[in-house]
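Every protein chain of the complex appears in place save one, which is left out.
Here is subunit A:
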Amino acid sequence: MSGLTLNNISMRFDLPNGSHVQALQDVSLHLAKGELLSVLGPSGCGKTTLLNIVAGFLAPTAGEITLNGHAVRGPDAERGMVFQEGALFEWMNVRDNVSFGPRMAGRRKADYLPEVDRLLEIVGLKDFRDKAIYELSGGMQQRVALARCLANDPDVILMDEPLGALDALTREKMQALVLKLWKETGKTVMLITHSVEEALLLGERLIVMAPRPGRIHKEYRLPFAELGAGMDLREVKKHPDFGTTREDILSMIWNMEEEIMGHMEPAS
């Protein structure tokens, strides 16, 4: 079967004091090739844990993940990852960062350099390719991270709040870029975000997770990513459904957070 399949994933962390945290409980999901899924949920509901399991950095305590029919056992070049920040290699310049994957795979320079330069052009960093990483702004660094991931041509791209550290304006531009890259490359994408708006704009599908134990609470299919590929994202936000869905999800997450706070009260 093609695509990414999560089969009853559960994750339990045993804490040193003897208690344990059920970070995920029976999470099942299927992502077809080329789908973009955004994941929302209150803090601590297990989003990062889920993504780390898909990336292969964590082994779930129960359940199985398959990609294109084979089981996921550890990290691999077929599943690329874009982190929030600080995952670039400061000791390499922009171009060496982007070409890291192909270089490690032992490909010849002539093979990968044109593609690397093309990606740098797409993310608007053609003139910065010889610059050091610490000379770039936060938004530029995230564009390098995107290009680095794409240069390796993964089947699935996993993003954990990739735009979380950026300011609102840069963030909007980057959202358009992510959307454009997704449309152009047809990659399967799983995107974690804290911004409901971002989740709506970018996600073809959207899941809202609930905490304690972490599970999928509700799933949406959304038209906005399709719209956004053809028009200005600001226009998309004016769509009547956009506002209502946003309010819907916001109050859902708000209620969950309330519940958590309520949970905490008796303990303190």
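In this section, contacts are C-beta pairs under 8 Å (C-beta built on N, C-alpha and C of every residue); 3 or more make two chains touch, one makes a residue touch a chain; residues count from 1.
Going forward, contacts and distances are computed from a predicted model.
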UniProt protein name of the chain not shown, from "Carbon-monoxide dehydrogenase large subunit", "Taurine ABC transporter permease", "MoxR-like ATPase" or "Sarcosine oxidase subunit beta": "Taurine ABC transporter permease"
Which one, A:G80, A:G139, A:P211 or A:G228, makes contact with the chain that was left out? A:G80
Contacting the left-out chain in the complete assembly, out of A:A62, A:A132 or A:M231: A:A132
Residue-wise, where is subunit A in contact with the chain that is not depicted? 55-57, 74-77, 79-81, 83-84, 86-91, 100-101, 104-105, 132-134, 148-149, 152, 154, 158
